[in-house]
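These notes concern the structure reproduced below.
Every protein chain but one is kept in place in this view of the complex.
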Amino acid sequence: MGYATNPIKQFDIIEIFSFGSINGFDLVFTNSALMMLVSVAIISGWLILTTRGRGLVPSRLQLVSEITYGFIANMIRTSTGSEGMKFFPLVFSLFTFILVSNILGLYPYFFSVSSQLIVTVALALLVMGIVIFYGVWKNGFKFLKIFVPSGIPLVVLIIVVPIEVLSFLSRPLSLSLRLFGNMLAGAIVVKVFAGFVVSLTAMGLIGIIGAILPLAMTVALTGLEFLVAALQAFVFTILTCVYLNDAIHPGH
Amino acid sequence: MEVEAAKMIGAGIATIGMGGAGIGVGIIFGNYLSGALRNPAAAGQFTNLIFGFAVTEALGIFSLLIALLLLFVV
Partner (left out) sequence: MAGDTTKTDMQAQTIDQNGEEIVIKLDGKDAYGEQLQTSTQYPKEEKPFPPFDPATFGPQLFWLVISFGALYLLMSKIALPKIGEILEVRRDRIEGDLAEAERLRQKTEQAIENYETELATARAKSHEIAEKTRTEIKSELDAKHSEVEAELSKKLSIAEARIKETKLAALVNVDEIASETLVSVISKLSTKISIKDARDAVKSVVKG
């Protein structure tokens, strides 16, 4: 099965060149690393170049940067209060990185960084690590109040606290798997329908006529995947804000 | 080869779990829509809507993950 028909093939990591290895650790530059750097270059280039003019009346491109800024700033302010604004660069970087790499991954023959488990797990662990360290550093033992909902009788607490602990522990899992699963499944589904087009067109005229249906499906699914790409970036960001809010104000 | 077949069947069964997540997501969006249409002032709860959607959908993704694990890892 070639690249065009095998839906799994798009996740292959291909080595482009290697920087050699340090202490047995391969510093290979792969297509995954290339796409990460491309995402970073697009985000930084966009934000820095469009705001170069510092226009008092913004141009259209500058307006996109400003709207993104205002959107994220507003999201943090409404969910964590003004105290959460110190995490603004982090949340902004997370949102733009996930959004751009999700959307880039939708282009044919592009590699989808966010459909690599290790990438989403690393981002989720980064968020949860910051939540735990900041929460403990700022609140000390009071941080444990996130496991104890207020206004609940002691007897019920015996049941509720383990559930809260479990829910807290499942947060990094669900945070990473949601992004990973959505992008992976979306990419596979689009690829499966595109593969139908390829294999049907090989069957001659009848096949080509029959391929119209999966082609239309591929187009529709690509549109849906653009929606999902933006939605998952938003979901990851809003959950990050909610978790950061727990670290800033424990005890709900 | 029987093991391979069992994995495939197991993966297929595991994806049924996503149907539950689909029902849940449908209920969330449907209730949001009916609430927002009855009382347009309630349409400002968009963030909570997305939050509920995300939490519900994660459970479906778990079953998808089980299917993927069965197919490619175990």
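Labels A and B are assigned to the chains in the order they are written; within every chain, residues are numbered from 1.
Assume contacts are C-beta pairs under 8 Å (C-beta built on N, C-alpha and C of every residue); 3 or more make two chains touch, one makes a residue touch a chain.
Predicted, not measured: the structure shown is a model, and the values here were computed from it.
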Among A:V28, A:L61 or A:L215, contact with the omitted chain is made only by A:V28
Touching the unshown chain, chain A contributes residues 8, 11-13, 25-30, 32-33, 36-37, 39-40, 43-44, 47-48, 51, 54-56, 58, 62, 65-66, 69-70, 88-90, 92-93, 96-97, 115-119, 122-123, 180, 184
Residue positions on chain B contacting the omitted chain are 1, 3-4, 68-69, 71-73
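As a working rule, only the chains that are shown with their structure count from here on.
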Dist(centroid_CA(chain A), centroid_CA(chain B)) in Å evaluates to 17
Residue set of chain B touching chain A in the complex reads 47, 50-51, 53-55, 57-58, 61-62, 64-65, 68
In their shared complex, chain B is touched by residues of chain A numbered 75, 78-79, 174, 177-178, 180-182, 184-185, 231, 234-235, 238-239, 242
